[in-house]
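Missing here: one protein chain of the complex. Every other protein chain is in place.
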């Protein structure tokens, strides 16, 4: 029983993760990447050992079987985020590739000189640089929506940036610094009102809360498998079918064409048009297994559990003198992400001291350097929780953080 | 002992591949993708279970360890193809992505209106479409070198295509249809004489023969892990450091930058400049394990063994009436690849009949549609061998092919 | 031999010696059908009389034995029939391939019924139905080429 009456049986769940058997590390860097349960890696192994062939075009059973497993994974992803059709799911390497793909292809389709893209100051580099790149290329301009101190966005400010010139809005559904869930439905609606497309970065939100692309009304959504218990090397781009069909391909090569002559080329149907070269079927199978794993526990249970852990971490950290937590001032606004600074201590030293206590957190700008500049902080330290973390691990974090200033020679 | 006095112990080798334990299929579609030995998948598993963290920037030991494993894989790849520096190895998703990367970035750097790219009619779509794409974008032209009937290229014809306008030559080191090894050293030299860059597609050659990028003198080389016993989702682009340093980045996002402000960005050092987003460390570790596996057996032994099998297949198939093998008329010219047609029988039927005999081959244009048009054949059937195949498997292929015309109602 | 039953004599005969693989001199209607995933490619031509009878037909192109023989058997079956009967036969053929038909229905398909076993071979279904799909489009006077991707 992984799920008890009120919450999960964490002991049981942790047994699924070989990592916890062998390591005493309190792994609190889950926003960077998660650990993997046996069920996921065994699914990959099963595919690679017994069902592997190059999907598509093989007439023998093994290849047909490989194709079916790959496509079944696509169906699973489609259901997981409630896409209207499997054809709306494109497999990529990671969220970064998904965002590069949509920036290139959507940008190439709809951007003209003088047009505008709106993104926000909190974005991860992967949801900022591709837009700047395509904007430059097309003679468009990127405008940045500022965030409030608590990590939220003002819909009014957003609307004041929108105009007829706005063609694309690219926005995270959850910042990897603040952990706050953004009400992207409202922002997508406002964007649509001026005829702009809305691209959501779901890298942090998809693993931690229920995502329904149709209810949210977003045109595109990107996320990575590896932040969701799945193996490395597999990511997803969701896109509305009517848009994807009109968009030009991104990478070209094998498997994404219908006909090629020396003078001409006709591209394959969706989603294959966007998947050049041999696909990562094993990765997709692993992602499907991760979705199964998460679905079995239940995303709602996961959210509840993570809120509990977040509360403990948030309250504990907040009570330490000179510790300042970025973003909202309620645990509910943090979804497992506690990014903080300690007055007088450099994040690099903070992380090193915490690492020495066998707790894994991250220091730096977390690929959100512009946000740090906006906040006037060179870098921060981030602890990020996952449902499989324990109260004990959170306590170890709090305990060591409490000791840092004294260790660095401060009286308190 | 995997290597006997004269050749390998295939029985022992096959025990490394769980696939052969469970399946009676004669898997002769190795040019599409290979099966994976236990050693490779176990290395991936070990990484994912016990050493997984997001590489780079983590200050805790697990992340440092993950980084080291990822970079050690890079070193292994560099040595395997004799690159001058680890910085010359870029990890990608597959050969297709490698070729898209170099086409975009090199093309973007050096192509001006009126310039020319030379490629060949035998290329896989993945080494043809990206060049056409970037040529169109830059106002350049793509010229095609024709092949001879035996699958070879004439250096004279090549030289007659070269001119001051030639900026890039993109050519396969081994066609996936003919299996002939191309003397790319000579072609690269000729290209360099007119100041053009030489990009080699090593997807088929790297797994089957020793590759020394410095001896070959190529500027770039692309290949895929999955055709080399490694997992899906990992590929390589080799590029000369002096060129890669000058080239603009391809995808943008996390991990490939040094500084970002809202107005400006400075890209990271090689090779990270070309690796946006969370890297596929597990895939790289798997590729390193595959290289270890191959190196232990010895690429020279592999070549010898594959030549033996190719001889048997080539001679057997050639002796069947109405079977026509494409390319060179010596087994030595085929490196395990036997692409054939049977007069009066459509390849789709050939492949279906062969599949029904539990032998896996491929029918179609094998992502080389222009070559098929050039040869005036809509499609072909391809058997492709790997050192782990057995004489018995080859015999099963020959036996069933011999029966095809009678089954289709022909007197012989 | 596993394949004997499948590549049976009716099929191989229609493939090697097709009756209708030719071109009409002045076709009233003509439509191309392709099977992108495996390259089957046929062009179907028909002459339909004013009172809705398929008077003559032919096809040409290239493809596997199943796609070619199936088109040939289809023409043998529908020539001389009314358009609405041809469309009914098409429905029966599709039902046979995708599901199951009664003995009676099977008989109505004449030699085309010999393709019944294709229903067990998902990868060949597209080949078998290509001719029929093209026929349907032609009779319904659609003007776009038919692609089995759209099925």
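The first chain written gets the first letter, and so on, giving A, B and C; residue counts start at 1 in each chain.
Note that in this section contacts are C-beta pairs under 8 Å (C-beta built on N, C-alpha and C of every residue); 3 or more make two chains touch, one makes a residue touch a chain.
Given the structure is predicted, the values throughout are model-derived calculations rather than measurements.
Q: Specify the shown partners of the omitted chain in the complete complex.
A: A, B
Q: Taking the entire complex into account, which one of A:25, A:59 or A:353 touches the absent chain?
A: For the chain that is not drawn, the touching residue is A:353.
Q: With respect to the chain omitted from the figure, which of B:13, B:28 or B:59 is a touching residue?
A: If we include the chain that is not displayed, B:59 is the one touching it.
Q: Pick out the residues on subunit A that sit against the missing chain.
A: With respect to the unshown chain, the touching residues of subunit A are 344-349, 352-353, 356-357, 363-365, 378-379, 403, 407-410.
Q: List the residues of subunit B that touch the chain left out of this view.
A: Those residues of subunit B that touch the unshown chain are 56-57, 59, 64, 258-259, 268-269.
In this section, only the chains that are shown with their structure count from here on.
Q: Quick one: which chain's Cα centre is the longest way from subunit C's?
A: The chain lying farthest from subunit C is A.
Q: Using the touch rule from the top, point out the two chains with the most contacting C-beta pairs.
A: So the chains sharing the most C-beta contacts are A-B.
Q: Hey, which chain is the most central one here, using CA centres?
A: B
Q: Centre to centre, by mean C-alpha position, how many angstrom separate subunit A and subunit C?
A: Their C-alpha centroids are separated by 49 Å.
Q: Just how far, in Å, is the C-alpha centre of subunit C from the one of subunit B?
A: That gives a centre separation of 40 Å.
Q: Using mean CA coordinates as chain centres, what's the gap between subunit A and subunit B in Å?
A: 31
Q: Going by the contact rule already set, what residues in subunit C reach two or more other chains?
A: 38, 123
Q: Among the residues of subunit A, which ones contact at least 2 other chains?
A: Within subunit A, the residues that touch at least two other chains are 57, 59, 259.
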